[in-house]
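Structure, as structure tokens:
Left out: one protein chain. Kept in place: all the others.
Right, chain A next:
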Amino acid sequence: MGSSISQMRSSSSSSSRESVTNNRQQIPEDVILDILSRLPAKSVVRFRRVSRTWCSFIHDPFFASLHHARSITRDKGNALLLSYPDPSSSSTSFSFFERKQGFRNLQISHADQQYACLSEIIRGILCIHDRRSHRVDICNITTQETITLPRSTNIPIRPGAGVDFDIVYEPRYSFGFNSSTGDYKVLNICSITGYKLQVNPINGLFTREVSRKTVEFEIFTIGCDRGAGSWRKIDPGYPYDQELYGLTSVSVCADGVIHWRHRLLDQEILLAFDLQQEKFQIIQVPKEASGFQLMKQVKGCLVLMGHVTRGYNRNKIDLWILEDRRDQVWMKETVLFPSYSPCLWPVGSFKTGLILLAQHGCANPAAWAAYYCDLETKNICMIHVPELKSVKLPCGEVGKPSGVVLTVHAENLLSLTSNAYEHAGKKG
């Protein structure tokens, strides 16, 4: 009888199979991971240096997701991330500000503002595509780690151009997170147009004629074969006949599905790509929602937001929430905000169910005010972000912010490269 308790313990608990060796006591591995997951990213990154064992713990993708989940509950929307193309710097750099860390400014090098396309920031990670060089980077905002993906197999290093022909490549890189497997994926929808050059016999000028038009699809998975991965061609059942016209380059990932807005001649629809199935689907937009201003992910659901512009009451924002993707069930919600807020636009959303609204004017884009709107209580409250005042935001047409993203931030320690433990010197 006496020995049965230890037997029972050893059979019931497989999690503490391995222990950290130290002089005093045995603290099991899962307990160490739990303690580390309670620390801010800065401390965790510093403690990689404690020992080889700790370094490999911290590098584990499982730990990164544990730590990320804890960061979300711990910070409760206190960490904001503001990203905008900095107008004071001429060539490169986007600046990120983290409210929690006193607005640490993060410059992303190699990103030429004029040509860089930033993806949606998903769990603190984003994809940057340089349209000129076709370079694609993945950047982890928390660790400031950046990797460059291998070149798309669809785009040759030397573009196919000859005496009598011309090929134009238009890749669109969309970034998404497959919540069921924990993989980050980049989808490249690449439109390839071949032109034939002909000399007009009458005036001797060149004319271009489309001789070939195809759309190719390939995917890159960051979660599983990190760093060492490659592009994989897929046949996702694209619902259109070799046509990308009208598809926005901005995508929003919600519940493991990437969504694009697609404006057709007479209607507006959403194109959806399931990251698990790797298949496309078309989602109908409710008629009254067409012309919506913003598409965001809130609490794992896709939400369309529109500023009510008709009628007397302009202090309303309509929300359409995609409750069921398969059956295409939308639920409409309306949020009223104080009448003294003359010009509010939805600019972002929080995973915790909060929507971020910004007040801004054409004359002074720096005079921003950010509002939280709780979806459940419909309460609106202003967030004080004093740093916003000192930031010179770029001003787009009609005072609408261009390229400005304000979002909630939770730290993510996911390492994008292959084994950092080896990287840290085991080889050299």
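Observations on the model:
To be clear about the criterion, a contact is a pair of C-beta atoms (placed from the backbone, for glycine too) under 8 Å apart; a residue touches a chain by one contact, two chains touch by 3 or more; residues count from 1.
Rule of thumb we're sticking to: contacts and distances are computed from a predicted model.
Going by its UniProt record, the hidden chain of the complex is named "SKP1-like protein" among "MYND-type domain-containing protein", "Elongator complex protein 6", "SKP1-like protein" or "S-phase kinase-associated protein 1".
When the full complex is taken into account, the listed residue touching the unshown chain is A:144, out of A:144, A:214 or A:334. Although one chain is not drawn, its touching partners on chain A can still be listed: residues 1-6, 8-9, 12, 16, 20, 22-28, 31, 34-36, 38-40, 42-43, 45-55, 104, 143-144, 424-426, 428.
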